[in-house]
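One structure is given below, encoded as C-alpha cells.
And then subunit A:
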Amino acid sequence: MIDAVIIDHAFILAGILFCLGLAGVLVRRNLVFVLISLEVMLNAAGLAFIAAGSAWGQPEGQIMFLAVVTLGAAEVAVGLGLTLLLFRRFNSVDIDQLNQLKG
Partner candidate 1 sequence: MQVIGIIVSLMAGGLLAMALGPKSAQASRLAALAGLAVATILFFPLLMLAISETGSGTGAGAVWLSQISIEWIPRFGIRLLFAVDGIAVILIGLTLLLGYISLLSAWSEITKRCGFFYFCLLFTLAGVVGVFSALDLFLFFVFWEVMLIPMFLIITVWGHENRYYAALKFFIYTQASSLLMLLSMLVLVHMHWQQSGTISFSWFDLLETDTSGRLGFWLMLGFFVAFVVKLPGIPVHNWLPDAHTQAPTPGSILLAGILLKTGAYGLLRFIFPLFPEAALEFTPIAMTLGVISVLYAAKLAFAQNDIKRLIAYASISHMGFVTLGIFAWNAISLQGTLVQIVAHGLSSAGLFAIAGLIQQRTHTRALDELGGLWPQVPRLSALMMFFAIAALGLPGLGNFVGEFMILLGTFQTSPIAAVVAALGMVLAPVYALIIMQKAFFGTPSADAKSTSVDLVPHEIFMLAILVVGLIILGFWPGLLTNLSEPGMLDLMRNGLPAGQGG
Partner candidate 2 sequence: MDLIQLLALMPLLIVGGVSIVLMLLIAFVRNHALTCFVTCIGLLAAMLTSINTIGDGIIQVTPLLVMDDFTRVFCALMIGISLAASWMAYTYMEASDEIREEYYILLALAALGGCVLIASNHFASMFIGIELLSVSLFAMVGYMVHGGKSSDITLEGGVKYMIMSGVSSSFLLFGVALIYAYAGILTIDFLAAPAGATLSQGYLIVGTSMLIIGLAFKLSWVPFHMWTPDVYQGAPAPVTGFLASGAKIAVFAFLIRFLIASGPDRIDLLLAGLTIMAVLSMLLGNLMALLQSNLKRLLAYSSVAHMGYMMVALIAAIKTGNISEDVAAEAIGVYMVAYALMTLLAFAVLSRLAALNSEYETGNIEMYGGLLYRHPWMATCMFVAFLGLIGMPLTAGFIGKYYLMLAGVDQQLWTLLWVLVAGSALGLYYYLKVILVMCKESQDDAPAELETPVASGFSGVLISGLCLMVLYVGIYPTPVIDWIQLALASL
C-alpha cells in the first residue's frame, strides 16, 4: 500500500486542480471557457478518485473515474446545447448579459 505521504501529495494536486477549475468558473465570462473550467473541476474529482483507489488498491476508484468522465461528458453536451442557444439569442456567449432575473 503506498504510504500516506504520497496519497497526500496526490490529493493536494487534486485540490489545486479543483480550486483552479473553480477560479476559472468565477473569472471567465465566455460560457465555453466556463464549461471547460467545469470539466477541470470534475476531472480533479476524478483524479482524487484514482488516488483514493490506488491508496486502497481497489478498482472502485478507477470505475468511479470512468463514471465521472461519462457523466461529465453528458453535462457538457447539454451545456454546449445551451451555449448554442445563447449565441443564437444574444449572438455572443458572454454570460454577463444574463442578468434580467434579479431582486
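Candidate entries met the following condition: all candidates are chains of the complex that A comes from, given by their letters.
Quick notes on this one:
Note that contacts are C-beta pairs under 8 Å (C-beta built on N, C-alpha and C of every residue); 3 or more make two chains touch, one makes a residue touch a chain; residues count from 1.
It should be emphasised that the depicted structure is a prediction, and the values quoted were computed from it without experimental measurement.
Every option in 1 or 2 belongs to this complex, yet subunit A touches just one of them, candidate 2. Those residues of subunit A whose C-beta lies close enough to touch candidate 2 in the complex are 1, 3-4, 7-8, 11, 14, 18, 21-22, 25, 31, 34, 38, 41-42, 44-46, 48-49, 51-53, 55-56, 58, 60-61, 63-64, 67-68, 71, 74-75, 78-79, 81-82, 85-86, 89-90, 95, 98-103.
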